[in-house]
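All protein chains but one are shown in place.
Let's turn to chain A:
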């Protein structure tokens, strides 16, 4: 059972690197939990997902105003770019940069397009991260129970 979960986890994580969802920074973060419980990974990814969800929603509200405050939108995506870089969320980080480029040009239409792309990318990422966390916990629970 544990071996199966480990195989599933390895396949998932390798796939995420291959598809560009994750980069080297994520390897560094996983290394922090090597041999130990995945509590830190769960905490960090939980924080990342909750903050990202909140900021994407707030940015969407700002972009749907008749007069858009591009500085505020940019500030959210500066944070999101930073946090995604910190956890190794590579492709999501790239979409944040696209939004920031559009904010620089004060281009509402391209901002909205880039925001939708960012939301989509985040949705795909968070789905995979949730599965990863469950598999990490399953593997650890089995190892701890031995």
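As a convention for this text, contacts are C-beta pairs under 8 Å (C-beta built on N, C-alpha and C of every residue); 3 or more make two chains touch, one makes a residue touch a chain; residues count from 1.
Methods note: contacts and distances are computed from a predicted model.
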Worksheet item: Can you pick, from "Two-component response regulator ARR22", "T-complex protein 1 subunit epsilon", "GPI-anchor transamidase" or "Peroxisomal acyl-coenzyme A oxidase 1", the UniProt protein name of the chain not displayed?
Response: "Two-component response regulator ARR22"
Fill in: Residue among A:78, A:108, A:128 or A:142 that touches the chain left out of view
A:78
Fill in: Listed residues A:4, A:40 or A:123, member touching the removed chain
A:40
Worksheet, complete the sentence: Of A:19, A:51, A:69 or A:104, the residue that touches the missing chain is A:51
Worksheet item: If the missing chain were put back, which residues of chain A would it touch?
Response: 24-25, 28-29, 31-32, 40, 43-44, 47-48, 51, 75, 78-79, 81-83, 85-87
